[in-house]
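Note that this is a trimmed complex: some chains were dropped, and none of the rest were shifted.
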Amino acid sequence: MRPSGRKTDQMRKISFERNFSKHAEGSCLVKFGETHVLCTASLEEKTPPWLRNSGKGWVTAEYGMLPRATGDRMRREAATGKQGGRTQEIQRLIGRSLRAVVDLEALGEKQITIDCDVIQADGGTRTAAITGGFIALHDCLKWMEARNMVKVDKVLKDHVAAISCGIFAGQSVIDLDYLEDSAAETDANFVMTGSGGIVEVQGTAEGKPFSREEFLTLLDLATAGTAELVAMQKAVIAGQ
Amino acid sequence: MRPSGRKTDQMRKISFERNFSKHAEGSCLVKFGETHVLCTASLEEKTPPWLRNSGKGWVTAEYGMLPRATGDRMRREAATGKQGGRTQEIQRLIGRSLRAVVDLEALGEKQITIDCDVIQADGGTRTAAITGGFIALHDCLKWMEARNMVKVDKVLKDHVAAISCGIFAGQSVIDLDYLEDSAAETDANFVMTGSGGIVEVQGTAEGKPFSREEFLTLLDLATAGTAELVAMQKAVIAGQ
């Protein structure tokens, strides 16, 4: 029995609020239950130094948590003077995941930065950030298309969405909340495309090692879950 | 004529959304028009070193902006490795302003941190942060009162609210939005209590110096405006 009463293959209530941000070229407040992440896409003309004059653009991500997004207040990273290892690991993952579905040549020499700021945390912030970040990225490209800068369909090769799965109380479950996450024996994050390809797999045994079979049950849950998320993304995009 | 069409003594539409944050002991999303600031109050048992064994508590504030709260994306301070001068100046102001109405002995040896994070900026973020931060602080004390830790009425000596005024296009106006702020000749922030006392005054000539008379028109606008804000705070608090 899951603490939330959900079934093992049941994700939390998920919603996307587009155009949350007045200033950003694309933005989306994504909610996976009590996990709320604000994703904004910012377009800049400059690219990283190593892409100068390459004809290619870049998509990158930054991740942050408000100090009281969590049960106990965490020290503000700006006050600490550096981004912690966890933050850097997550923002590298978000960036790689989104770039997996972007044709950087079709984007041209521009950079889009996806800022993912956790307003409230209840487990699964990185997967929510990827899933919602895709909407912000899409809407930024739409904004550019309206100005004849790109064709969305040329730049975006596919959808991308992410979900966490894990073994909790001996059972494989999807979309762990904080209570489950902190007690899980195994914790895995999956990033998958609309066509079912795998972009990233990260599995960690928190307690005892897991087996090939256990891992496959998690992969199956994630395959179904990300398919559902991609369907939601499509509905959201179509709906406006 | 103001860009927004407001009258010179007319503040923007102001709202307070309490309990915005699942985890914080007190929280409030305050909106002054398109300026949105999330204020959370976090209770900690520890106090700063210089208050150890003094019997007194402490109220402090931290301030941050999401990178795309603004028209152009600003670099994330956590990535820069330090909080800029403006950030430090603002968070010191918020802390001093809230402490002006707190009896630190009645609070006892505890610390309350008010985090003010700007979700969207359109001028006047620091005054919104003080005005909304007061609600978060109040609700945190209420939370403590419910646990017999303090008496709210003993700790909070008064209300406190803040508003910006300035000289824009030759006229004294209240509650400047970004368009006005960036073109104002004089820009001033006032922090005042419910009983009309002045806690902080900060006036800056952006262009030519201002006169004693001009300054007094700003002070008059602010006196009326903060009185109105305090009335709203009282209604919000009573409403529950």
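Lettered A and B in written order, each chain numbered from 1.
Here, a residue touches a chain if its C-beta (ideal position, glycine included) is under 8 Å from a C-beta of that chain, and two chains touch if they have at least 3 such contacts.
Note that the coordinates shown come from a computational prediction; the quantities given were computed from them, not determined experimentally.
K.L.:
Quick check on the homomer: 2 copies visible, but what's the full number in the structure file?
P.N.:
Counting every copy in the complex, the total comes to 6.
In this section, only the chains that are shown with their structure count from here on.
K.L.:
Based only on mean CA positions, could you tell me how far chain A sits from chain B in angstrom?
P.N.:
One centre to the other, that is 33 Å.
K.L.:
Please name which positions on chain A make contact with chain B in the complex.
P.N.:
21-24, 27, 34, 38, 40, 42, 44, 62, 64, 66-71, 73, 76-83, 87, 113, 115, 117, 119-120, 122
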